[in-house]
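Mind looking over this structure? Questions follow.
Note that this complex is displayed minus one protein chain, with the remaining chains in position.
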Amino acid sequence: MQLIPDPPGKIIDGQIFFEGENLLEKRAKDMQYIRGNEISMIFQEPMTALNPVYTIGDQIAEVLILHKAVGEVDKKEIKKYDIIGKRKQKKNLKKKSIKKAVDSLRMVQIPDPEKVAEQYPHELSGGMRQRAMIAMMLACNPKLLIADEPTTALDVTVQAQIIDLMKDMQRRTNAAIWLITHDLGVIAETCDKVGVMYAGYIVEFGDVQSIFDWPNHPYTRGLLKTIPKITKKRGKLDIIPGFVPNLITPPSGCRFHPRCKYATSECKKTPPPLVEVEKNHFVACHHYEDVKLSVISKYQQVKP
Amino acid sequence: MKTWEYITRRLILLIPVLIGVTILTFVVSHVIPADPAMHFAGGPKAQPETIERIREELHLNEPVLVQYFYYLNDLVHFDLGKSYLESRPVTDSLAQYFPATLELTIFAMLISIPLGIVGGIISAIRRNKLSDHITRFIAIVGYSLPIFWLALMFQYAFAYQIPILPLEGRLSIGVSAPPPVTGLFVVDSLLAGDLEACGSALYHLLMPAFTLGFATLALILRMTRSSMLEVMGADYIRTARAKGLSERTVIFKHALRNALIPTVTVSGLSFGALLGGAVLTETIFNWPGMGRFAASAVIGLDFNSVMGFTLVVAITYVLANLIVDLLYAVIDPRVKLGGV
Partner (left out) sequence: MNNKKVGLLAIGMCLLMIAASFSGCVETETEIEIKNPDTIVFYTIGDPKTLDPADAYDTASGEVIFSIYEGLITYKGADTETFYPSLATDWSVSNDSLTWTFNLRENVKFSNGNDFTAEDVKYSFDRVLIMDAPESGVSWILSQCMDTNSTKIIDDYTIEITLTDPYGGFLALLGYTVGYIVDKETVEAHGGVVADTENEWMKEHAVGTGPYMLDHWTHKTEVVLVKNENYWGGWDGKHVDKVVIKTADEPATRILALLNGDADFAYIPYENLEDVEGEDGVIVQPYDSYDVVLVILNTKSNNAYLAEAEVRQALSYAFNYQSAIDDAYIGYMSRLPGCIPVGMPYYETQNNGVPVYDYDLVEAEKILDDAGYTENDDGYRFNATTFRIFYNAGNAERLKMSLSFQQELTELGIISTVTTEGWPQLLHRMFATSDWDIIFMGWGPDYNDPDDYIAPFVGSADIGQDTYNTGWKNETVDEMILKAKYTTDHEERSDAYQTAFDIYIHDPPMIFIGQRQYIRPMRDWVQGYSYNPVREWYWYDYYKE
């Protein structure tokens, strides 16, 4: 989305492909067209992500009008200096977009959407706000919705509702959802594919089923192990030893090596490449075979 | 109609404030061990009968408390007493000076608010770039340089060295003041259709308003800048950008309104302060306003004028605060009038 603020961050290199085009090469104006329209994003803190001084309806209508989802001021119909005519058209447009905003609020199952459209963000609960955000970001039918930890700040019950809502919206609009989360349960329930990231790099990528059944990367494995199982009685919870690395001075080679029990000197020197271990399943580890082995052995133990 | 209730309540609260102000001023000005009666009677040449008569008139022979009640009584009848310094009722003096200062202050704010806000925005969005540094430098200059120095420099440069602006006063010699309706020359001359007077009034307002506004401009600029910087880092700005809005819309529609709250506060209080008397600017540009009036009233021990002036300033401050509070509610829907 290239929303990173310039100081302190800067995009130096690389490519981002969307529908075959490198987004980093696009001009600012084109990016503005894409944002909200083709790629949308919802954020972690619904409390602060909505502008407190405008109504919900206004904020949703804004994106609709911007991306001309309800039509636009017809420049051919009115003369250039016809201010009154222009104003009338604008007012009309606003009315139509508010209506559409109300519809979108209804779609995200907000009760009494007409009233909510008139309200301000501080008058809604966290869950309602997140719904409104979703409504706003999906209003223009984007092709991709990026959801950055959308439920982390919410109550668990509300969490479930939002996840369901997102699944529902995805079905309806056929948008792709890129969900960023640390909640493995949510991933298992909702996602088709998953990419595991550590210290800024993708360390494993593949279909959800493959990753969960057969984690190849030590980190992935560690993550899965940390999930406590209700069925089993354990004394101590499993952890991944060590600390999250400092990204300003990251570890050399494979960034996970300080915490990895399979690490060797090679891991310290060279970053591992992404290797396809089975169909649609990639991993970046020098010693994934070793991990594979231990998993298989564990697996085989469990097999009835 | 909750707004009207609120306004009414605030206005009623004005009365105890004014009473408190008058008591304080009254006590302070009457504690000074001096006899205004002789002074007003003309000094050493004064006849004793004149002096005695003035003392009677001013109730100076009676205890302070009694004098205060005479004063309150007059006040209720809108009689602010007589200014011995100017030999006319205080209300007349105030009626002449207040609009003059009001006009000057309005124009000073018309300069400082837009320029301050725009400057603050520029500084914020181009943080640490050249334009930021230049803008901040100008702001610091305006804030730290003594206002009388600025005034004298401007006057010297633009009314003498390169004579493009008038030296002093509200109108040029030969231009008559328009018939008084509001007391604001620009307004009154337009109402009377007198374009020459209007032009002259605006021409004479340029330097004094700019000088006066300079310091306030600096204040508003810094306030806006820091407020904008804070706001621009907020989550909802990121959301706005994520919606695909142009940077311009993000700044002016989404960020600015949120950033305005401290700016509104500062502007409102500055307006009140400026109305209370920009003595130095008024003296140098020979502007017949409240500041000059207040200064000479205090030095000349003209009690009635001092009281009258203090009352007006107190009222102005309370009203300015009220308007600022109302503006908060307009700008920020989270604010509920009356608290809670």
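All chains are identified by letter, namely A and B, in their written order; residue positions are counted from 1 within each chain.
The working rule: a residue touches a chain if its C-beta (ideal position, glycine included) is under 8 Å from a C-beta of that chain, and two chains touch if they have at least 3 such contacts.
Owing to the predicted nature of the structure, the values given are computational and were not obtained by experimental measurement.
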Using the whole complex, pick out the displayed chains that touch the missing one. B
Using the definition of touch stated at the top, determine which of B:93, B:112 or B:189 touches the missing chain. B:93
Touching the absent chain in the whole complex: find that residue among B:12, B:65 or B:130. B:130
Residue among B:177, B:229, B:269 or B:323 that touches the chain left out of view: B:177
On subunit B, the omitted chain is touched by residues 32-36, 38-39, 41-47, 50, 53, 86-88, 92-93, 96, 128-130, 133-134, 137, 141, 152-153, 155-157, 159-161, 163, 167-170, 173-174, 176-177, 283-286, 288, 292-293, 299-301
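The rule is short, and it goes like this: only the chains that are shown with their structure count from here on.
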Roughly how far is subunit A from subunit B, going centre to centre by Cα mean, in whole Å? 53
List the residues on subunit A that touch subunit B in their complex, please. 1, 3, 5, 7, 28, 31-37, 40-41, 43, 45, 48-53, 62-63, 66-67, 120, 122, 133, 136-137
Once bound in the complex, which stretches of subunit B touch subunit A? 127-128, 233-236, 238-247, 254, 257-258, 331-334
